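Report on one structure; see the data block that follows.
Missing here: one protein chain of the complex. Every other protein chain is in place.
Our next item is subunit A:
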Amino acid sequence: MAMEMEVRDVSQKKETTQFLTIVQAVNDGMKTLLETDDSVMILGEDIGKNGGVFRATEGLQEKFGADRVVDTPLAEAGIIGTSIGLAVNGFKPIAEIQFLGFIYPAYEQIMTHVSRIRMRTMGHFTVPMVIRAPYGAGIRSPEIHSDSTETLFTHMPGIKVVCPSTPYDAKGLLIAAMEDPDPVIMLEPMKSYRAKREEVPTGKYTVEIGKGKKVKEGTDVTLIAWGAMMTVVEKAAEQAEKKGISCEIIDLRTLYPIDRDIIAESVQKTGRAVIVHEAQLTGGLGNDIVSIINDTSFLHLRAPIERVTGFDVPVPFFALEEDFLPTPARVLEGIEKVVHF
């Protein structure tokens, strides 16, 4: 009897997970939301019949209808602007911006309305919505398709910004974002969209917004990154281990509000930090993280904090994008610099 139960449990467990890439997990997250909440709608360019340029919405219009999974006109401000009207009037839009580099026409709508409507009406009107956008360089995209402008949004009070690096987190953060009473921008690392697969639960679960994740324990230096840079950081850490340097790795996952505790706890242990992001150095999120370490862990530091980032140049045409992006070798140099300070 007991044996039978155990066998059934195992088979049930097998049925309740799927082996998915990040982009498949995003798709599964939207499917779960559409299935469980009739007010959820998806809006975007080419997301219906075509299933999205990255296939993130593949099969969803067929399953849920063109009223809920909507091919919109080619207009980012229109997508976000109408999502605002839908959201104040009871619907829960998930707006896809095809590439983060094309979000700028919608910036005014996000900055002056999405982020402010709660504050402007003291909570009378709110716009719970999710804005999804693939971001980042490294897949030989045409120019402008590879931007990583997360700080344009972390600088904007009233919205939250998440950036998953794994299939599990992608689905869990997407569902958490849609359930959040405030608008959330989810930046999806397009370089990692199909890079790895992992077990992702079927059905509904959430990953808490505002919480980072310790990916690896270590003692000598804390590496802090998110999104597509996680792979770079993990490779650098492997090489550092070979040189006898023990790295602790933190995947920030949420870029606003940042998990200050996980940063402080780790840096207070290691005394050293290397922050890695592909966005430009000046005005980059690394500076906020340096400030958090300064505020929480100043007396624990054994070396100045190192930032390994993109340069203060526009994201280049793809012939030079590998020179723009932080590499494991550059991160390793940063690690050695802080360890041997």
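The definition used in the following text is that a residue touches a chain if its C-beta (ideal position, glycine included) is under 8 Å from a C-beta of that chain, and two chains touch if they have at least 3 such contacts; residues count from 1.
Convention: contacts and distances are computed from a predicted model.
Chain not shown in the complex: UniProt lists it as "Pyruvate dehydrogenase E1 component subunit alpha", one of "Pyruvate dehydrogenase E1 component subunit alpha", "ABC transporter permease", "TIGR03943 family protein" or "Phenylpyruvate tautomerase PptA (4-oxalocrotonate tautomerase family)". Residue-wise, the contact with the chain that is not shown comes from A:T121, picked out of A:T16, A:T121, A:T219 or A:N294. Interface note for the absent chain: among A:T16, A:T36, A:N50 or A:T112, the touching residue is A:T112.
Touching the omitted chain from subunit A are residues 67, 72-73, 75, 77-78, 80-91, 105, 108-109, 112-113, 117-126, 157-158, 160, 180-182, 210, 256-258, 260.
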